[in-house]
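The complex is shown incomplete by one protein chain, all other protein chains being positioned as in the whole.
Up next, subunit A:
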């Protein structure tokens, strides 16, 4: 169970009051900033993951809150689609085109910063930000599982089985991260670091939930997954090297070391055994596969620019 965050404006304030009272008509309340909107959507999505101690679980499907969620999701999706440059043209097979497109991405890299020059405080801050997703690593994509054609379902289940520890809870990736957080002296119990999360982190999480929770966006969810896996194994090694350079605990390094090998497998599975057969079975989803993949890289680049600029200024 999560604890509720602090409000960031009139909408999140009204939403927190609605969650406490059960009076959920928020149709006439508007956010006064992107943070206010993003935090509100994050709070609503969390009802579908872990819920809150102090909130009635039935509110997950309360009509007033579902309407607000739809309004905020539509706005996020519209903003993302407006920036999306569109699906790249390609002649080779999908997998080759996808890996080439990822390789051509020249966004700023937090992993390289951690490897070479980050301070221990910056790494701790980054771990806090990552924890919003990583403590529920893989979960947004599991929502898409029953909505996919049979061969794709089998491949996604196989990938997720590895994310969830292959039947061994102590190997669950979210658990490895929680152990790393605890070794750093951080709170890994619920979602202790939402209040610290900048807009970019909230939107990263909101996009993954938007794609996973809405069946019509299953293509975007799988494209996002494939891009996430395809930019993980080499960067995970860079992060592990940075943690080693800083003498940070072995537990947090173990999480990143696991992802060097795991994601070298997952990227192949996600691209060749999930996205490619999904597009073959449902060609209309191809645009969304590329759209979801682009969102993954773009939202990460936005976070990297934000944090690197902030650290540089300090």
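We take it that a contact is a pair of C-beta atoms (placed from the backbone, for glycine too) under 8 Å apart; a residue touches a chain by one contact, two chains touch by 3 or more; residues count from 1.
Following the convention adopted for this analysis, contacts and distances are computed from a predicted model.
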Undisplayed chain, where the name is taken from the UniProt record, one of "Lactate utilization protein", "3-methyl-2-oxobutanoate dehydrogenase (2-methylpropanoyl-transferring)", "Iron-binding zinc finger CDGSH type domain-containing protein" or "ABC transporter permease": "Iron-binding zinc finger CDGSH type domain-containing protein"
Contact residue for the chain not shown (choose from A:262, A:275 or A:299): A:262
Options A:25, A:75, A:158 or A:244, residue touching the unrepresented chain: A:158
Hidden-chain contact residue, picked from the options A:30, A:74 or A:96: A:96
Sites on subunit A contacted by the missing partner chain, in the whole complex: 95-96, 99, 103, 150-151, 158-159, 161-162, 166, 233-234, 237, 260-265, 267-269, 272
